[in-house]
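Excluded from the complex is one protein chain; the other protein chains are retained at their positions.
A, B and C are the chain letters, set down in written order, and residue numbers restart from 1 in every chain.
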């Protein structure tokens, strides 16, 4: 037990296998297959199933789950290291059974669902046979639950849901949606909201449009559903967890997810970094390769420092979660990770893009999507400002105001105290001179 | 004659008219019409022609041109102020007869073209009946002409062109392309390249693909042609200007263009800024509108300072051009404008986007295109680094190394000199005490 | 009347004279003389008086004053251009009769003082025979007047003042102090404070210590007096202006002062910039002078852009003051200048310091003082944050919240409106195809 910056050799072997497997077998899928959420596409099944089998054989399938659901109980540090590999490829999370939002949805059904809910919704989700959506953010309230207005009212054996949600990722391919709605407007949002499972096709559930992240391309479909609920009726047993328990469930869902997200972001950043270095060596200018120019070298050096520092912060946070087993004790660390994440991605990608010249900004390279992804990260799951404020508030708890700070207090006060304390010694010493 | 930060009242009236006209009549076109370069679309002609007539009546049609071509001889400051209005709308430059690359192409044909070239290519371009492309950047050489490899060889009465160009904007709609090619590889690029007019449809001229700026959307067509020239033959009289004169012509073409570009950029930045302020007042949070939060206010304040400062730099540069009538004397100013431009656009747009939350990153708003536009600006017409180095080199010409800088030189030296000079006075003064 | 970025030729000649005069005659004084506030030092008088005579002969002595006090009515733009020269030297303001805080104190006595006050305090101040101090900032309240607690109570024919002030510049050399104190605690600070002239030596007026800006050097005296007022009695006729009028007087005092301060700051920045360029050319590295390195060039280019942009912002603000003759109409511009000023100084000085290596951080060069000066600027006369908030608040007044911003409003709304407007034309156009 002492500072250590590497994992145990056995797990490292697994990581090495995953690393090669993702590079050789999974990354190419990003270049030939479409949207991983589209379970209906027969090409997906044909190509992906055999790969998923290999993952299962190594014990890495859905390994973030609790052991009773088939997971390995790895803890957040190990999961973080795995996600650092999976983040390189759009398809890797599907191949490894941890594609958001399905993975998070599976977790909360496993933890809070009834046996019937588990049978009907959890198992096919775990098997990758269906996909799902998570419907929380509202057009007017962003990600702040205290501003949500979508309402569910009990009517006999049913709940009737009305309202609007958007950025419900993957809604168009989802077999069901988990929606968060106000059930008791008299109490605070933290106690007055509940979660419901709404099967696709339920009357009144409408996809107004599918919003994309990116430049405005009218007619181009995005993947974030803007959903309207008009008198949507679900049976009473489609309540997920307790009535009024939605906020607590939502927090659970975030748990390690933010760490995994951060490590997948690092994977993206590193891809951009690798491409930047390759470009710097490959591109010739009048005076040699770009890599010879000081300005290029500064970009590379700054990027590496930023990536490495952020990565260590994420891993330390994962380690703190494993150690405390209580997310409340690492709230400030998680907030710090969330606040720092978009900037690292943005800054490194911007430099990599720039070093690629016109090619970099073109749609032949992945940088534009990454750069916009950084902006999306700075908003999703709460804007950066909110996380910085959370962090500062937690930090300030460890301090107290200083009485009479100035002019009588603080440094001058301490100086006076120190002088009084040593008055004798100082005098004696001088006396001895 | 003394410091003044506004234009004369008569021109201001014209600007006021243009401002209202663009807001009321032109900006809506961006929301209903397609690509302004597509001259074949009958809707374009039906809607745009009447608007162009109004512009002509005011004397603002193509007013950047020399008076003999129908321009007004306004000078760069006035053109800058007009472009600050036109930059708000994608369609405005077409409506006002100054759409790049057509406007630049028209200028060089007017200045360097033969009477036959003017009749065949210039007039329809000025009339907005056809559009054109400018084919300079190469895949391997970027915008650095010394690295260009596209070659034109004289063969009897023809020139035979071979090579590849890309980021040839609007090539897919162009009736002709102006291409820059090496005609004498024995001399420097500044003297060994020539320009040619290549009509669309000339055998051997192929659009490999149309590259876009943005996230990688395979199958989605961009507007920047990647052109391949394979034994493309044009008659000898399609040489534009003198043999070996391409570099000089290209410089002419840049002239005031960079200033216009900068002012159009400011128009974009200001649009983002306006939307940011409206959003700050409209969006409610738990504690009131976003506008009440310090972090929002800082974003707004920083943005205004950056915009105003940059705008004044651009206008001062325009004024210096008008005053010196020699671009070489304002090289450092133009380089400074070019180097500063992408950062202002990026930083303000990023803040505006962020304040719009999920909506901001979505394809329902223009921010993503603007943000990527900033990255494209940082590359187009030479990367920022090149312009900074030009600027520094020009600035350093005004200084000389200091002999024996240290330890004998500089401040200590000057201190000694000052003491010697005043020795008498100091002594006397003290004597008088 | 039209955009112009230079002054009239006659005034330019005066500036040219001042420029040479300051370089040749005044700057050396900084290297041989002590504190300009020390009017008692006989060397100062012996050397400075002849120089002041030359300034008077050119009509540039105290030329910021109203014409009736001997000023020239130059307006802020011209004064700004002069201050850009004076800011290069610590002694120049004394030589030109515009040394703060004496110049501001003279202005308010001239404007609000009684004839007796003018005779006793104004004239010797204008003549440079005495110096003065301005006692506003409080240890606990900073520069926010609403938090001030120093109190003046009327007692018969006298006012009795009690409280503490600090950062009262130059108090140790001052013949009198102008102090701001609460006279009516029942009303707001804007109406309940008054100003008093307190002659040096008045019983109860004590300099607790003289604080310096810089690294903690105990025993080293600074120039910012920390004053304690204990039952300080001044005659009733030492009230300056009306009872309750202190806030309004203080605002007057700031007036053009902030512009002059900003231009003097630019003078400092430019000195640092000049030294940076000279160093870049003089210092040899393994591969030639520092100036050849890209990283050096970027520092130089960035610095020039920042300086020029800021300078234009300041001059435009000066021009707006001259034009509106009402400071309230340029509040946002002045706030912007104040907010941007410390950053320009800091960033350029930091680069210049760094390029000087160990010499740069040493006490043999002026950079350390300049760098700390930038931090002091960011606090003096209100911290940067306050000015950014003022700026944002003023800017937001020009905007209104957008009704139904989202999802029904804004861009989508405008898109719908545009489509309806052009429905006919679009249909007809297509019909004609």
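The definition used in the following text is that contacts are C-beta pairs under 8 Å (C-beta built on N, C-alpha and C of every residue); 3 or more make two chains touch, one makes a residue touch a chain.
Just so we're clear, the structure is a prediction, and the values are computed from it rather than from any experiment.
Screening A:7, A:54, A:114 or A:162 for touch with the missing chain picks out A:7. The chain not shown here is touched by just one of A:122, A:182, A:227 or A:359, and that residue is A:359. Across C:369, C:402 or C:418, the single residue that touches the chain missing here is C:369.
Mapped onto subunit B, contacts with the missing chain fall at residues 139-140, 164, 166, 208, 226, 293-295, 298, 406-407. On the side of subunit C, the interface with the absent chain consists of residues 137, 139-140, 142, 144, 146-147, 166-167, 211-217, 220, 222, 224, 284-286, 293, 295, 350, 353-354, 357-366, 368-369, 371-372, 375-376, 378-380, 383-385, using the contact rule stated above.
Where subunit A meets the omitted chain, the residues involved are 1-9, 11, 28-29, 31-32, 42-43, 45-47, 77, 274-275, 277-283, 289, 291, 294, 296-298, 300-302, 304-305, 308-310, 312-313, 315-316, 319-320, 332, 335-336, 339-340, 359, 364-366, 385, 387-389, 391-393, 395-396, 398-402, 405-406, 410-412, 414-415, 417-419, 421-422, 425-426, 428-430, 432-433.
Keep in mind that, in the parts below, only the chains that are shown with their structure count from here on.
The highest number of C-beta contact pairs joins the chains B-C. Between subunit B and subunit C, the centres computed from C-alpha atoms are 37 Å apart.
Rounded to a whole number, the gap between the C-alpha centres of subunit A and subunit C is 47 angstrom.
Note on chain placement: the centre of subunit A and the centre of subunit B lie 39 Å apart, centres being C-alpha means. Of all residues in subunit B, those touching 2 or more other chains are 359, 364-366, 385, listed in ascending order.
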